[in-house]
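Left out: one protein chain. Kept in place: all the others.
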Amino acid sequence: MEKNRLEAFSDGVLAIIITIMVLELKVPHGVGLEALKSVGSVFLGYVLSFIYVGIYWNNHHHLFHSTRRVTGAILWANLNLLFWLSLFPFATAWVGENRLAPVPTAIYGCVLLLAALAYYILQSCIIAQQGPNSLLAAAIGRDLKGKVSLALYLVSIAVACWHPWMATTLHVLVALIWLVPDRRIEKALHPRTDPGGQAGHES
Amino acid sequence: MEKNRLEAFSDGVLAIIITIMVLELKVPHGVGLEALKSVGSVFLGYVLSFIYVGIYWNNHHHLFHSTRRVTGAILWANLNLLFWLSLFPFATAWVGENRLAPVPTAIYGCVLLLAALAYYILQSCIIAQQGPNSLLAAAIGRDLKGKVSLALYLVSIAVACWHPWMATTLHVLVALIWLVPDRRIEKALHPRTDPGGQAGHES
Amino acid sequence: MEKNRLEAFSDGVLAIIITIMVLELKVPHGVGLEALKSVGSVFLGYVLSFIYVGIYWNNHHHLFHSTRRVTGAILWANLNLLFWLSLFPFATAWVGENRLAPVPTAIYGCVLLLAALAYYILQSCIIAQQGPNSLLAAAIGRDLKGKVSLALYLVSIAVACWHPWMATTLHVLVALIWLVPDRRIEKALHPRTDPGGQAGHES
Partner (left out) sequence: MEKNRLEAFSDGVLAIIITIMVLELKVPHGVGLEALKSVGSVFLGYVLSFIYVGIYWNNHHHLFHSTRRVTGAILWANLNLLFWLSLFPFATAWVGENRLAPVPTAIYGCVLLLAALAYYILQSCIIAQQGPNSLLAAAIGRDLKGKVSLALYLVSIAVACWHPWMATTLHVLVALIWLVPDRRIEKALHPRTDPGGQAGHES
């Protein structure tokens, strides 16, 4: 039950974050096509951030799927993740309104980096509670995807000041890496479809 | 359980979309009846979009009623639908503030079209997972309503540049078509009330 | 299950309505006590509307407590109620920013009236589905409170143009009438605590 309420609260916050970002898509003053073009870069930023929040929601879902008990540490690690995700609307609007200016792009990268770190901390808290032999720990494995993402975010912040468009390319790239749903957890949790799975476990 | 969380998240996003549209109903500066009249067209746009989101919520509800397992494809098809629905507040405000100017009206039609396409994709994903003999596939049948809607949206976009009020009439018309709840699914799922229903199925 | 999702969606919309009203409480430009006073009337309007939404949430809760099946009519009657409630932030802000100007006060009364009518329609739909001998029908009885409220709203709209403060007094009065939780339904549903209750029913 504890877990259900944490999931419901997180879903609520993520649903609001994903939706209030669209409030930054200000209604243009004119009525022509050029007025529409003026919101183009804000729109593209919205698309990218929408995909990122979707990815986090999806992975959050997998993460808690295998969790039974919520400790105080998990609860605050989850709030920490929600905090950084709540900065997406701000960062998205700033970078979108300024068409890839260096500082906003770097800040966008920082928010992505800190959200990824918060996710990593949350994941570690859950694994710590379940033990190193848990399904989740096995599913995550060496967490190559997570580590590569962190590295790419760091690079994106470094290059943002000189080549903001390259930083943004990296942000799109990481999103594409994660768009592929995290089959590791799915596989570990549903070994029926995996002929090599031997670990017996309840549903 | 997976399904419950997807439904809860979608409900959250739809509830927020339906509610933040009202934020575009800016408080008028004056205090007389003419001040009220100035928000009239925004209000009518809000009414139409409220009905559209209500229809989508209602149909979304029917769609997932017969779904048991949520795959990665269904999850992203659902997020895709939520994305296009999240553009309703923007499109509604733009068309409402400019009293049926051609470009905003065409954009409103585009958002309606893309949301309808996203709904069609989601429906196809669910049917693909359940198989062609599923209740949902039988309930949808040839999906005449869906196809007529797509055609009318296309026509509305085409005529918006010359006769915006005709495009808006089409948008109202499609809403009226869908306001009638989709009895096909209800019938297929509850054949007790349908004397001709023979397929045995659990609840 | 149908009912649960309708309740969850309504809760989401009501939670958002109650919360975005506070967005109209704009941060004052000064930092002194007189700056605070400038938001005083908006604040009082917020308090009243918060109480109204709280009352609707509470009564909505009682209404669906005794409902099992949700028909298409109930679903749209519920959306109709949510629509009128969604206009509370607009009406509250307009009346609050103009300190009881005649037209905004009358409009506030109209929104209250239409929300009350929508609630009445929803209640009638639920009773129509459950039959005239249902617990809910017995609990509502002649619905004196509902009818008095409608009459007071009508009077408030009529007097708003001449004595806005009297209209507002009526709005506060109706809120006080309803602040007393609707014990009729509670009594009918939990007759154990009512020595005169004889109707046997499952929990």
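Think of it as A, B and C in the order they're written, each chain with its own count starting at 1.
Throughout what follows, a residue touches a chain if its C-beta (ideal position, glycine included) is under 8 Å from a C-beta of that chain, and two chains touch if they have at least 3 such contacts.
Since the model is a prediction, treat every value here as computed from it, not as a measurement.
Only one residue in the set C:61, C:145 or C:163 touches the chain that does not appear here, and it is C:61.
Along chain C, the points of touch with the absent chain fall at residues 7-8, 11-12, 14-16, 18-20, 22-23, 25, 27-28, 31-33, 35-36, 47, 50, 54, 57-58, 61, 65, 179, 181, 186. Even with one chain removed from view, chain A keeps its contact list with that chain: residues 1-2, 5, 8-9, 12-13, 15-17, 20, 23-24, 72, 75-76, 79, 82-83, 86-87, 89-90, 93-94, 97-98, 101-104, 107.
Rule of thumb we're sticking to: only the chains that are shown with their structure count from here on.
Greatest Cα centroid separation from chain C: this falls to A. Separating the CA-averaged centres of chain A and chain C is a span of 38 Å. Remark: chain B and chain C have CA centroids separated by 27 Å (rounded to whole angstrom). For chain C, residues that reach two or more other chains under the stated contact definition are 12.
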